[in-house]
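Note that one protein chain of the assembly has been removed; the remaining protein chains are unaltered in position.
Here is subunit A:
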Amino acid sequence: MSRYDRREAAIRQLLEGTPPVVPPDLYGEALRRGHRMLRRRAAVRRVLWALLCAVVLVCTVWALSARPWDRPPSDTTPSFTTW
């Protein structure tokens, strides 16, 4: 066993020490907070989807009313080629 290994073994022994007692309410607390996190994430997702739908709807309505693909009416007279 090298010197480094002995040092490591000593450190590991020191770290193991006396383990703390797990509080009985730890599972309940983690579950409650985890649930809250999940609910919050679901709410954020719903809001974002609603926002996306609203944006798509507004864009569609605007496109149908403004018809940006139509050629704009010409404001100059076409050039005269035949008399």
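Please note the rule applied: a residue touches a chain if its C-beta (ideal position, glycine included) is under 8 Å from a C-beta of that chain, and two chains touch if they have at least 3 such contacts; residues count from 1.
Operating definition for what follows: contacts and distances are computed from a predicted model.
This complex has a chain not shown, and the name its UniProt record holds, of "DNA-directed RNA polymerase sigma-70 factor", "Carbohydrate ABC transporter permease", "Sulfur oxidation protein SoxY" or "Oxidoreductase", is "DNA-directed RNA polymerase sigma-70 factor".
Taking the complete complex into account, A:Ala10 is the one of A:Ala10, A:Ala50 or A:Ala63 that touches the chain left out.
Looking at subunit A, the residues touching the absent chain are 3, 6-23, 26-27, 29-38, 41.
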